[in-house]
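Here the complex is missing one protein chain, while the rest keep their positions.
Then we have subunit A:
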Amino acid sequence: MIASKKIVLIGHFGVGKTSLIRRFVENTFSEDYKVTIGVHISKKTLELSEDQSVSFIIWDLEGQDDIKKTRVSYLLGTHAFIYVFDLSRPSTFENLKSEINYLHENYSKIPLKVVGNKVDLVNKEYLTQYNDEFDDLVDLFVSAKNGSRVESLFSKLAKELI
């Protein structure tokens, strides 16, 4: 049985949402930065067991500095959110708490994964330095560049959605 699920990736400009999807869907990575305009849709089916698969319909939304500016109609019918920020750029996570609160308040029933991307660019000391800001909000530190924990992010999400 295949269950189709709409996943929406949100976050600031240039945090690596598209790269994360490309790593998950195509297992590729490119250093070229091409800004996403509007929305881009991808699809990947993940097999959980012999008789259970999840087909992710992934909506890659254009980056917004403020989550409130995101087009609400794009978020309708979402089965899960992935909020992505760039670990190497503090400006992309300085308002993390308020952004996550906004999602909890407006989409309380929808599962959310908060992901710090570009973990390959920072070290442990750096992460410790910002520990207070990440608090308990962050689910995973990933790297679209080397693929670290990308598959695990989507696998966890798939299991939660079934």
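One rule holds in what follows: a residue touches a chain if its C-beta (ideal position, glycine included) is under 8 Å from a C-beta of that chain, and two chains touch if they have at least 3 such contacts; residues count from 1.
Heads up, the rule we're going with is that contacts and distances are computed from a predicted model.
The subunit not displayed here is recorded in UniProt as "Cell envelope biogenesis protein OmpA", chosen from "Putative xanthine dehydrogenase subunit E", "ABC transporter permease subunit", "Cell envelope biogenesis protein OmpA" or "Phosphoenolpyruvate-protein phosphotransferase".
Across the entire complex, the residue among A:Phe24, A:Trp59, A:Phe134 or A:Phe154 in touch with the chain not shown is A:Trp59. In the full complex, the hidden chain is touched by subunit A at residues 4-6, 38-39, 41-43, 55, 57, 59, 71-74, 76-79.
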